[in-house]
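With one protein chain withheld, the remaining protein chains of the complex are depicted in position.
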Amino acid sequence: MKPPIYGLMAEFETPGELVRAARAVRESGYWKVEAYSPFPIEELNRALRLPRNKLPLIVLACGVLGGLLAYLLQYWATTLYYPLNIAGRPLHSWPMYIVITFEVTVLFAAMGAFFGALALCGFPSPYHPVFNVDRFALASRNRFFLCIEAADPLFDRQGTADFLESLDAREVSEVAH
Amino acid sequence: MNEKPKFDLERLRAILAGKRGREYWRSLEDLAGSPEFEEVLHREFPRQASEWPAEDAAGRRHFLKMMGASLGLAGLAACTRQPTEHIVPYVRQPEGLIPGRPQFYATAHTVGGLATGLLVESHQGRPTKAEGNPEHPASLGACDAFSQASVLQLYDPDRSQALRYNGEIRSWGAFETEIRKAMALQRASGGAGLRILTGAVTSPTLGDQMQQLLSELPRAKWHRWEPAGDHAARAGAMLAFGQPLNVYYDLRNADVVVALDSDLLASGPASLRYARQFAERRRTVSGQPGMNRLYVLEPMPTPTGATADHRLPARAADIEPFTVHLAAAVGVQIGNAGTVEHPEWQKWLPALADDLRAHRGRSLVVAGDQQPPAVHALAHAINQALGNVGSTVFYSDPVEVDPVDHLASIKELAADLDTGSVKLLLILGCNPVYTAPADLNLRERIQRAQFRVHLGLYDDETAEVCQWQLPESHYLEAWGDARAFDGTASIIQPLILPLYRSRSIYEVVGLLEATPRLEGRDIVRSYWNRQRPGADFERFWRRAVHDGVVPGTALPTRTAEVRYGWSGTPPERGGFEIIFRPDPAVHDGSFANLGWLQELPKPVTKLTWDNAAVMSPATANVLRVENGRMVELDHRGRKVRAPVFIQPGHADGCVTVHLGYGRKRGGRVAAGAGFDAYALRTSGALWNDFGLNVRDTGGSYELATTQGQHVLDARRTIIRHADINSYLADPESAIQDTAPPRELFMYPEVKYEGYAWGMAIDMSVCTGCSACVVACQAENNIPVVGKDQTARGRAMHWIRIDTYYQGSLANPELFHQPMLCQHCETAPCELVCPVAATAHSSEGLNDMVYNRCVGTRYCSNNCPYKVRRFNFLQYSDQTTPSLKLLRNPDVTVRTRGVMEKCTYCVQRIQQAKIQAEKENRKVRDGDIQTACQAACPTEAIVFGDINDPNSRVARLKNEQRNYGVLADLNTRPRTTYLATLKNPNPAIEAT
Partner (left out) sequence: MAEEKQVMDVHKGPSPVISPGYTFGTITDQISSVVLTRQTPVFWLAIFSVAVTLLLVFLGAITLLLARGVGIWGIQMPVAWGFAITNFVWWIGIGHAGTLISAILLLLNQTWRNSINRFAEAMTLFAVACAGLFPLLHMGRPWLFYWMLPYPNTMGLMPQFRSPLVWDVFAVTTYALVSLVFWYLGLLPDLATLRDRTKNRFGRAVYGVMAMGWRGASRHWNIYETASLLLAGLATPLVLSVHTVVSFDFTIAIVPGWHSTFFPPYFVAGAIYSGFAMVLVLAIPLRRVYGLEGLITQRHLDNAAKIMLATGLIVAYAYIMETFMAWYSGSTYEMSIMWQRMTGPYAGAYWALILCNVVLLQSLWFKKVRSNTLLLFLVSLVVLIGMWLERFVIIVSSLAQDFLQSSWRTFSPTLWDWATYFGTIGLFLFLFFLFIRLLPMISIFEVRMLVPEARVEEEASK
């Protein structure tokens, strides 16, 4: 009995082949599937039926939070915490608070976008089984990979391998844990 | 930076011609429109050098180092005790006088021997600030720049600090034994070989001591030399009356004043009084008439000339002929005055004569101290002819003890020195080697006396040629007395024990007496005891010391008839005329080591740290020289090199040089400042003479002036002025309102409950004397930055006197404007400060919080008045021990990187409020006097609570001529100005 593996990985040479293979894999019922490419390929999202991600909501929330904090801070500091007669202006000089409010909104939103993205990607994740495949190094150069995880209910070590071969993959390799 | 464009009169004229309406301009570079930017590109590297650490020696650091060098001041801490003698604190305060501090002592400061009464502020025994003594006739509460700076002189680290014999430190004991031996010899010969040289002496005590000494030693001689004294005036009295009478004036009764080359409002022993009296007749509030009229004839523009309704530039030598004509015109019997060629004179003389005759007994003709005797005699004659004597002019016996002709006296000494008959020479409290006429060559001559003693504050040029150098006590360290211009005597009481082992002139003369007396206080007190014997002497003494004036010592006025039959000696003309004048900042050089005065922008010229060969634009054009060009002044074979300074309104064909610079042993501050004009000054011509040749040497020299150089668009609301008649007729239109203040304001007004501090400045009475500048510097611990930094535009004065010109180059009209923080209601500076280091107080002050300031300088950029000052480097000297004693403890000493500015003397405001609270009342109007206000002789500056409708400031602000500078910017300044009013003579205006 061979040791359990993470999944099976097929290598393709062009984005087109990858997309076709991905679509086929999904259509045949696999759902624990992941495609790897050296650059973003929009078609894959549909082919793999990826869910829409939550990032926009996170960014919106952060932005609103930042804006509120900024304005309230200024309001509090100038009218309640340490009121001063500055140049005869009213304590609550709201027009002068707009700039900072805007800047902080953008700052928080941007941070939300960045850290949100990292979180959703699960980064940093220095180790991942797919790295065990030697040729996978080419995924960051000019090769395209499709990986079906062993955890998939339809997964069958031999059958899935044959199935992948049938998608005229350049090569199919097992991904060790 | 100070640019020095090629000077081109034609071009200037062209520029001026091109202007419509009134043109103000600041100085000639401005009109010449100098190409500074190319300069910038070209001069970067030379200029930059001045900040190389290596180059420090040249720059400000050097200055700080000098000041910072802490000399043997180990004993200082022990010196800050009050004298153990019983000095009398100034506790009983007359009505209305509110000193800013708990402990004030009355004393007196003498310039040229004549006293100005002071109240000196003392902090735990440290004299820190001089204020005028309201009870003293020469002060009336005001205080001039010299007296202000004399406090700095007390702590000057360059003062001579030890008794020296040929440079080696000796004890007083050693000197006493030597001098006793020497005196013993002299007594044998009746003092044949004894000569004593002093400055002008008005001190009754010292006079008495000297008389005593001379009576014991009949063959001894007492010589006098006062370089900037009023010799000519006394000689003039001799001419006119046959006796050396003292003359003084009362401007309160004068409707018409004619000043003949006399700066009576800003220099001289009674200038503070005259300025006050002049202002009383000048100030026009609630439109009441009766404004006086001032005519001035002078070569070099002075504060008096700038204040005049009519000013005529004239060479010093032209004053006499003019006066002759004037005398003839008003009906003085001096024979035929000849015909008048000068077109301006033709216009002036009749108008002037009519004006004078129309005000018999209410007019006044004043001859300047630097004018020859004949002019004084003529002035006496005119005043008498106009019946002014007893109304505006008063005579009394001379104030000076034993009034000799100083010039004759010093010449005699020189002669005696040649004959070798001088064995023992004591030079007490004066510096003849530096100040005596050059032709006497005292430097060599003095050394022909075997036993030479010099007593002085500094180890100066004279000390250099004397074996014995005795450190003199500062007047704040020693007992003494002196008389004022009218003879009123004051007791000079010390506020502090001598900082060093020094002695006063009284004590040194005391040493010479048969039975030596060493105790200054005893000497002075015993003298007065002899004057006022009896049981109540103690009360008299305490009273006199307390008040600062000895009651009933003013000399009785005298009457005297002018005798005619004299005539002046017309100088042989030819070449340029050279005119010597005491410097407005360092006087005769005795104040040369005082940074406050060196850095004080001189009235009118705004020059600092230097004197110059001042000449008119036309003269400069003839000589083809521009500002800062080095020229060689060659006066009858005596030569000095001097930088040119072009002064509009200066008389043509003459060059004015100020005395007191080019000190060789004046101390580290004085070192390198200016050139020595004494080198040209001979006994033949003390004040002015022809035969000057000016040669362009091609070199140039940076003169540090504190003012910019650019044309002002007349539409800017900076200076407003009008003549009195049109003003009284229609105040509104008379003061043309170029840009009305904005009333529109989008924010709710801030309400100030309680106090609302404000200031009003009456430009009509501001003479630009600059006493306020030094007073502010003394009160607020304002650092001295040195010439290099001043030239870079980093002078730190919180208040400055802006001077604007109007009209022709040859004879412009001048306007003075004291400029300080305006404490705007909507202060632009506050809005932009990122750390709220400047904000409004609940009383409307624009507070500057030093310890919050991070130094972005944004506030200064946004200040339209540019009154904020920045510590670009570590300016305030925090190391020199003696200067630490000088600081006002109520005011923070600022450090590098911090912005500072006028605070309306907030420390004084707080004092007054605390006092008022203790007495459970509101602050009364007049309780608070800002430093500048207190010093101002003309009371041009008024400070107070504008919420109180009855306060003086509030009433002034209701005047129709009250306006805010740049009010069109909607800054709403708390400091406002009252437009300048002038009272020109229609007869002269007409043509």
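In order of appearance the chains are A and B, and numbering begins at 1 in each one.
We take it that a contact is a pair of C-beta atoms (placed from the backbone, for glycine too) under 8 Å apart; a residue touches a chain by one contact, two chains touch by 3 or more.
Please read all numbers here as calculations on a predicted model, not as lab measurements.
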| Touch criterion as defined above, residue of B:214, B:337, B:518 or B:831 at the omitted chain | B:831
| query | From the list B:870, B:943 or B:977, which touches the chain that is not on show? | reply | B:870
| field | Positions on chain B where the hidden chain makes contact | value | 1, 3, 26, 30, 33-41, 43-45, 47-53, 707-713, 715-716, 718, 739, 789, 792-794, 800, 802-804, 817, 819, 828, 831-836, 851-858, 860-862, 864-866, 868-874, 896-899, 965-966, 969
| said: Could you pull out which residues of chain A are in touch with the chain that's been left out? | reply: 13-16, 19-20, 22, 34-41, 43-46, 48, 50, 53, 55-56, 59, 73-74, 77-78, 81-82, 84, 86-87, 89, 93, 96-97, 99-100, 102-104, 106-107, 109-111, 113-114, 116-118, 120-121, 123-128, 130-131, 136-142
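By our rule, only the chains that are shown with their structure count from here on.
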| note | Taking each chain's mean CA coordinate, chain A and chain B are separated, in whole Å, by 81
| query | Taking the complex as given, what residues does chain A use to touch chain B? | reply | 84-90
| note | chain B contacts chain A in the complex at 747-750, 825-831, 836, 839-842, 972
